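Excluded from the complex is one protein chain; the other protein chains are retained at their positions.
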Amino acid sequence: MSTVAKTIRFITGYWRVNWQGAMEFRASFWTQMITMLINNGVWIAFWGIFFNRFPVVKGWEFTDVLLLWGITAGAFGWLHILFGNVGRVAYLIANGQIDSYLTMPKNILLHMLISRMSFSAWGDVLFAWLLFFIAIPFRIDHLLIYIMAQMLGGVLMGAVILAGQSLAFWIGNSEGLSFQIANAMITFTTYPIDIFQGFTRLLLFTLLPAGFISIMPIALFRGLHLSFLVMLISVTILFAASSVFIFYRGLRRYESGNMITLKM
Amino acid sequence: MIEVNSLFKTFKVKQKEPGLYGSLYSLFRPKYQEKEAVSSLSFTIEQGEMVAFLGPNGAGKSTTIKMLTGILHPSGGEARVLGYIPWRERKQLSYRIGTVFGQKSQLWYHLPPSDTFELMARIYELKRGDYLQRRKKLIERFEIEPYLHTPVRKLSLGERMRCEIIAALLHRPEIIFLDEPTIGLDVVVKVKIREMIKELNREEGVSVFLTSHDAGDVEDLCKRAIVINHGRIILDQAVRDMKRNYLRYKVINVKLGKMPNTLSMAGLKILKQKERGLKLEIDTKMASIEEVLQSLIAENTVEDITIEDPSMEQVISYIYAGAGVSG
Partner (left out) sequence: MMWKKGAKYGAVFRISLSQQFAYFYDFLIRTLFLILILFVFSRLWITAYTSGGTALIEGYTLEKMMWYLMVTESIYMAFPALVDRIEKDVKNGEIAYFLNRPISYIGFQYGQYLSEAVFRVAINLCVGSVLIYFMAGGIPIPNLLGFIPLVFLALTLQYVTVMAVCLSSFWVEDIRGFHLVYSRLLMIIGGMMVPLEIFPEWLQHIARILPFQSIIYLPASFFVGAHTEPLATMLIEQGLWLVFFTLILLGIYRLGVKRLNVNGG
C-alpha cells in the first residue's frame, strides 16, 4: 500500500472513530448541535432587526450578511469536525499530552488535529446549509462558490487558530491568549468588512486575515472577482504554510526541552 | 538493544525570586540558570531484559525516558535504541517501541477498546491478518474478551490498564516503556498484570523498561534495577542483590501504652520518637520481625502498629548513604 493510501486510511480511521464517539453520546451530540443552531440563529435575528432599520449599509444588505454567516459557520464547522483539536493544541502542549503523539509513528500535527471531533460544529454546518437555501436562489455556480468559500475560509481560519495555539510552545499558560486570538479571528469574520476603515481594515487583510472571509459575499457572490479569488488562494496557502512552520518551530523548541520554568 | 553512553541533559531554567516583585522582575529581566537534569549516564540493556529504572521524583527518570523515546534531544552524549538514535530517527523507532503511561491514557475514553485497537492498527500500518491474529492472542492472554466492546469509561481501572497494555503491544514492539503501570490498582490486579507481562517477556522476548514507585512491581517483574538520583546512576545491579542489600529493611510505626523503656536490640534502630509513638527500623538480616514484635509486646502494651516496606525514597537514601554492602 502506498504512503498516500496509508495516510488516507489513517485519517479516515480516526474520522470514523470520532463519529462513533458522537453516536455513543447521542444525547449530548444532539443537544450541542441544536444549541449551536440557536446560538447562530440569535445573531441572524439581530441582523434581521438591524437590516429592518437600515436596509442597505455600505452596499450590504441582509442577504449578504446571511451569506457571510453561512460561509463563516460552514468554514468553522467543517474545520472543527475534521480537525477538532485545532483549538486545543495549546492545552495539549501545556499538559504534556503531546508526548503520546510524539511516541507514535504518524505526523504529529496531523495526528493531533484529527483525533477529536467537535459535536457543536455539526450545528454550524447544518446552519450553513440552511442559510444557503434561504438566502439566495439555488444555482449550480452559487453552490460551487459556496463550497469553495467555505473550504478556503476554513483553511484560513484553521491557520490563524493554529498559529495562536502554537504560542504555547513559547509562553506558559498561553491558553487564554491563544483562545482570544482564535476568538478575535472568528468574531471579525462575522461582520461585514466594510464597517472597518483605515488601520483596522489593513490589519484585517494582513496580520489577522479575517477580511478575506468577511468580504466574500461581495467579492464572490456579486459577480466572481477573479483577482480576489487568486489573492484569496495565495493568502490561504501562505498562512497555512506559515502556521505549520510556526508549529514545527515550536515543536523543535519543545524537543530541546527548554520550555520548563521552575520556581527557585 | 539500548546503549547509552555519557548521555547528559541540561535545562535552562528561569530563575524567579519569590513574591510579587520577583514575578514582575522575571518578566522583564529573566535570569537563567543551567540545571543538569541528567549527567553522564551510561548503561546497556540487552534484548529480553526486564529492567527497573528507579529514583525519587526529580531524579531525571522521565528526562531519560524522553530521550530514549526520542521526545527530547540531549545536550550531549550518545544513545542508541534498537540501533536507532532516538531523537533523530524517532519515527522509525516508534514502530518498534511501545509505551504505557500509567497517568496518561492512550485509549479513547468514550469508545470500546476494540476501536482503539483498530486505530492502532492504522497508526502502525499493521497487516490486517497479522493484526487480527495478534489482537486475538493478546485479548485471550489479558482476558479482556468480555469488555472488548464496552466503552472504556465504564471499565474498572484494572481492566483499563490491561487494555492500555494491549494497545501498546499490538504492533509487536521489541521494547516497552512502562511508567507506573500498576498505579491505583488493588493488589490482586497488580499481581495478575505483572504475571501477564512476565509471560509475554518469556514467550516473545519483549524487553521491559519499567519506572515505578511500587516496590512490588520492581521485585516481581524485573531482574535488574538501575537507580538514578540527581541525574546520575548510583546503582546498577540485579534486583535480587539489591533486595538482599537494601530491601531488607522494614519500618514499624508503633504506639505504646506508656513511655517505653530503652529499646535496644541488634538490628533495631529508632528513627523517630514522639512520646509514646515510635518509628522503628528493623534490619531483617539481623533481627526478624517476629523477634522484634515479641520483644515489644513482652515489655510494653501495644496500642497501634503498622509495618511497612521502606519507601522507594528511603531505599534510595540507603543506597546513596552506602548503607549495607553485600555479604
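General observations
By letter and in written order, the chains are A and B; residue numbering begins at 1 in each of them.
Just so we're on the same page, contacts are C-beta pairs under 8 Å (C-beta built on N, C-alpha and C of every residue); 3 or more make two chains touch, one makes a residue touch a chain.
Note that the structure is predicted; figures quoted are calculated from it, not measured.
Only one residue in the set A:183, A:206 or A:234 touches the chain that does not appear here, and it is A:183. Contact with the chain not shown here comes from a single listed residue; of A:12, A:95 or A:200, that residue is A:200.
The omitted chain makes contact with just one of the residues A:28, A:95 or A:234: A:28.
Contacts to the hidden chain, counted on subunit A, fall at residues 27-28, 31-32, 34-35, 38-39, 42, 45-46, 49-50, 52-54, 57-58, 173, 176-177, 179-180, 183-184, 187-188, 191, 194-196, 200.
Going forward, only the chains that are shown with their structure count from here on.
Of all the residues in subunit A, the ones that touch subunit B in their complex are 1, 6, 9-10, 13-14, 17, 20-21, 24-25, 96-97, 99-100, 102-106, 111, 255-258, 260-264.
Contacts from subunit B toward subunit A in the complex involve residues 9, 11-18, 33, 35, 63, 66, 69-73, 87, 90-92, 94-95, 97, 99, 101, 104, 106, 108, 110-111, 115, 118-119, 122-125, 151.
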